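For this view, one protein chain was removed and the others were kept in their places.
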Amino acid sequence: MSEQTEESVRAEVRAWLEANWNAGLDLLQWRNILADSGWGMPAWPKQWYGKGLSAVLGAAAESEFRKIGAIGVARSGVRMLAAATLFDHGSDFLKGKFLRRMLTGEDNWCQLFSEPGSGSDLAGAVTRADLKDGKWIVNGQKVWTTSAHHAQYGLLLARTDWNVPKHQGLSYFIIEIEQPGVTVQPLRQMNGHASFNQVFFTDAVIAPEYLVANLGDGWKVATTTLMHERRGAADGIAAGPGQGSKRAGKAYDQERIEITKTMEPYKWYPQRAGRVDLVIERARAAGKNTDPVVRQEMAKLLTMFNAAKWTARRARASQQMGRPQGPEGSLGKLVGSHVARASANVHTLINDADAMLSGEDSPMNGVIAEILISTPAASIAGGTDEIQRNIIAERVLGMPKEPMTGMDKPFKDVPKNTVS
Amino acid sequence: MSEQTEESVRAEVRAWLEANWNAGLDLLQWRNILADSGWGMPAWPKQWYGKGLSAVLGAAAESEFRKIGAIGVARSGVRMLAAATLFDHGSDFLKGKFLRRMLTGEDNWCQLFSEPGSGSDLAGAVTRADLKDGKWIVNGQKVWTTSAHHAQYGLLLARTDWNVPKHQGLSYFIIEIEQPGVTVQPLRQMNGHASFNQVFFTDAVIAPEYLVANLGDGWKVATTTLMHERRGAADGIAAGPGQGSKRAGKAYDQERIEITKTMEPYKWYPQRAGRVDLVIERARAAGKNTDPVVRQEMAKLLTMFNAAKWTARRARASQQMGRPQGPEGSLGKLVGSHVARASANVHTLINDADAMLSGEDSPMNGVIAEILISTPAASIAGGTDEIQRNIIAERVLGMPKEPMTGMDKPFKDVPKNTVS
Amino acid sequence: MFPANGKIKPETRQGWDSTMKFSFSNEQEQFRTILRRFLAEKSPTTEIRRLMATDAGWERETWQKLNADLGLSAVHIPEAYGGQGFGFVELGIVMEEMGRALLCGPYFSSVVLAANAILNAGTEDQKQALLPGIAAGETVAALAFTEQNGRWDSSGVTLAAEPAGGGYLLNGVKSFVLDGHTADLIVVLGRAPGTADDAGLSFFTVRSDAKGLERRLLKSVDTTRKLAMLTFKSVQAELLGEAGAGAAPFSRTLDQAAVCLANEMVGGADRLRQASLDYVMMRMQFGRPIASFQAIKHKCADMLVEVELAKSAAYYAAEAAAEAAADLPAIASMAKACAADAFMQTARETIQLHGGIGFTWDNDTHLWFKRAKSSEVFLGTPKYHRELLMQRWNV
Partner (left out) sequence: MFPANGKIKPETRQGWDSTMKFSFSNEQEQFRTILRRFLAEKSPTTEIRRLMATDAGWERETWQKLNADLGLSAVHIPEAYGGQGFGFVELGIVMEEMGRALLCGPYFSSVVLAANAILNAGTEDQKQALLPGIAAGETVAALAFTEQNGRWDSSGVTLAAEPAGGGYLLNGVKSFVLDGHTADLIVVLGRAPGTADDAGLSFFTVRSDAKGLERRLLKSVDTTRKLAMLTFKSVQAELLGEAGAGAAPFSRTLDQAAVCLANEMVGGADRLRQASLDYVMMRMQFGRPIASFQAIKHKCADMLVEVELAKSAAYYAAEAAAEAAADLPAIASMAKACAADAFMQTARETIQLHGGIGFTWDNDTHLWFKRAKSSEVFLGTPKYHRELLMQRWNV
């Protein structure tokens, strides 16, 4: 066992799948088998539904699943971040209570960090948790929560001490969403979609054992969650589901339903990114591909788009070669929003008068219109361009932070937003 | 006398010029007549070479000079700022000593505020003046001084107290340039011109009576000088000379020499501004006027250029109507640098390969080349774009200043540039 | 008054340029102040959101009340035709304030497009007959000139107009018609079969209930300003003005419309700029108003520059229209391009400065953002007008 090679692992997985995988199984039943076997999360520790394999060997094992199209454990949404956070900071009680049902897909999770009054300044959260007769009572509001309306549990950042500086007064909880004190409402965007929720807490209750790490450790724990989120984002679809196969079988049918549900909030994301892929085809269709001015703008856009793509490839390549991360890894988010903006402009140039139309009346049955009113989100969601520039300047270029005032004040004395 | 109308003033001036003006006079002789008569600076007080007229009546009087092309007093360079500053803060001794020779042109003046270590942060000056046996001893370096090599006197901002916050430790002096302790060197720019000087002080001496206002008032006095400078800049050529006429006569000949000398540092300024006036003509000459992409860029440039011009006209119009100054008045400097940059790009597009050439080998005998290597100054000289944006945000839009650290520290304890 | 072709060298502009006032009179400023207060009250965003959700996009009662109170539809229409007899400078003020308030009403379609077409093309009798109703706000008219090819000039006009009995029969399809589905009177641009471009163009008038006329609301990005597609199947129409002489009045109408749209756009842009400033002054992050962050300050400064430059171009163009200046065509294109870029840029930055909130439906920014997007292309993109500018300056 200690002497495992990639080949031995692959062989073992193939044999195990040979013996156990059956598309006719009920999805939940199959995932319980996976959890018991440890093959669902081979890189997790043995005592927690895993095989204790290295990341590399774990990836090898998972690739054997993909080869034959065997379904894996549930990975979508926030559950993997929740799990990673629990492994870093959670008690065995919490791991025991939650990990398994994450993998089986019985529980869905959401993240409750952002607030109307604290967007870029997450640590400025004012949602409060107060201990009353042995229970935590939560009041406040969170926002930009994805799929809270499907979630059973949430990762909550709340303020438990107002007399210490802002980063020190936060605590990290797991909260049950399905309780009277929690109200989940959709948050509609300017493009008509509602990809996010607002979550309101009125005397919502948390059992004391659902505190993660120690009282006042909230910022530290939230930082690890965010760190895992960035990593996940970095290696792309890691957190996303296994992309619906066309295969037949009860398990596949059930997985397809699950995927549709989890992907629903994301269906406009390609438009948010500007749909560079449509530019040449639309230009030809509209007869604008011969316009020298439009050609210049298309060329600028496609150049930036390709350069950005290749920059990401460079980052991955040097990572794979085990080199220290260069600057090229941190630019994607910012460049992506430049690309989205430029693409929306080019689509406007190309579609001209038709750019005024939407729905069935607009080109590609509304897709073009959706690009034009979705791209503004690219420079905001997941950290504004301005925050990205701060990060690049400070973390990549090592430039000094701005002198911050009142970091040592008790949070109650720090000026904050009264309304959102 | 108290009941003067514009017409009575104009009549009086015409009569006086009729009796006194003669192009055959020696320029110095004529200007002494002007100084004695008060018609050289009609808006100055009577006891100081003026007529004590209102600004409006003074302007009327001066326009009579222009009508017949009579030469006025010397106005070029910094002298008018020096005079205005002396009227605001100078002792009668100083006015008596300097004002007359400013008007006759016998003395030229320069401004000694900026330092290598303090550009945007003028109040951070470290040139020091120390009182030794009843004289001020100056050591340090000033830079970006125009025409110091022709100047007899300078307006000097120097630090006389290092133990108080930076704005409180400055004093304002008049310093004789022609003395052993002062060395004037030309400062060559990337375009080959040397419009400015560096001025070095090594134990340069200032008589105590040459202190303007009180010790420690330096920043207050410098601010008035800068305020007059901005005004001057606002109504354009106010500080510039009377634009060499073609007329014959000894006085004219001498004035032409004076003008050539004073205008020398400014001869590349039109190129710095981008020479928008040449764009269409150059495009036609290079056959690029039919290129749709070049046409777009020309149209963008000419639109910005005209909108900027009309914005300035709006500001002047509402000023003339006595309305409170609107935002449009404060944008010219920043827009000017956008125009210059855009124009350099358009000239590059138009001249293509020829944009690599300079001197006789380049289009318009080097003018195009000079545009390409002079426009970068437009976004720096007289306040960088960044400083302009701060000014617009704070003074026009009323946005809060950034929290400044250590404004109350003794200047000696404030971090500063060791080298330039 | 208008030169046969609007062509004129930029150099020669300087002459009459000097006759420009570059400022509004005190009376004009007063008019603006009253109007701004009035529209702020009549067109709060709750009202905008209510009307934009309807198919019509406006309501006759509110519209007529609006005209009864201030006679807005009459502002630039000559007194001889029931108007107030002001000029394009005053009309520009109305446009700017309507753009600021995002008023939902058929003003641009009826007063700017249709009325000017009638003024430019119609006979004396027709002006007498048609304009008073528009000026009073009782008749709502629309101008149908663009077709599905989306071209903004005469080259796009294919609708066939053939003489029949006393009048004409129209066959064809018009699209992107502002308020075309709700107007009482449709002014239509058609051409004699076999003609092309500027030749053979004529204006016609059609009543909205005319037989063979089908009107369909188009789904649009900016729901505060409705677009319609009009299908003409042998529709009886009356000639407006002189047969085959439509080209000159048409391009004149387009120039005037571009000037009006430019002024409307700077109004919208200025509203957003102010809203952004108000928001960043009150929004706290990291224990200080975000307005104290240099990146935010510089963005707001740049927005001010954009908007003020665009205002200068729009105001200048309004004066040029008022004076029927020789190079109005060039100036109109310049103002349209300049204001469209400034409005779009300001709208983008306003969302950005609001952060996530700015992208939500409940925040009002998107109402103006969508107006900016549709105004950017309506009457031709900035690119289109920059090319026109070069042509009109004979570059």
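Per-chain numbering from 1; labels A, B and C assigned in written order.
Note that in this section contacts are C-beta pairs under 8 Å (C-beta built on N, C-alpha and C of every residue); 3 or more make two chains touch, one makes a residue touch a chain.
The shown structure was predicted, so the numbers you read here are calculated from the model rather than taken from an experiment.
Trainee: Can you work out which residue in A:59, A:304 or A:367 touches the chain that's missing from view?
Mentor: Checking the options A:59, A:304 or A:367, the one contacting the hidden chain is A:304.
Trainee: With the missing chain put back, one of B:69, B:116 or B:270 would touch it. Which one?
Mentor: B:116
Trainee: For chain B, which residues touch the unseen chain?
Mentor: Residues in contact with the chain left out: 114, 116-121, 124, 143-144, 166, 187-190, 192, 293, 341, 348-349, 351-362, 369, 372-373, 376-377, 379-381, 384-386, 389, 404-407, 409, 414-417, 420.
Trainee: With the missing chain put back, which residues of chain C would touch it? List them for me.
Mentor: Touch set of chain C with respect to the missing chain: 293-295, 298.
Trainee: Over the whole complex, note the residues of chain A touching the chain we left out.
Mentor: The missing chain touches chain A at positions 280, 283-284, 289, 292, 295-296, 298-300, 302-304, 306-308, 310-311, 313-314, 316-318, 321, 323, 327-328, 331, 334-335, 338, 386, 388-390, 392-394, 396-397, 399-403.
In this section, only the chains that are shown with their structure count from here on.
Trainee: Quick one: report the Å distance separating chain B from chain C, using the average Cα coordinate of each chain.
Mentor: Centre separation, chain B to chain C: 45 Å.
Trainee: Please compute the C-alpha centroid of chain A, do the same for chain B, then give the distance between them in whole Å.
Mentor: Averaging C-alpha atoms per chain gives centres 57 Å apart.
Trainee: Counting only residues that touch at least 2 other chains, which ones in chain B make the list?
Mentor: Answer for chain B, listing residues that touch two or more other chains: 292, 296, 402-403.
Trainee: So which bits of chain C are touching at least two other chains?
Mentor: 288-289, 293, 296, 383
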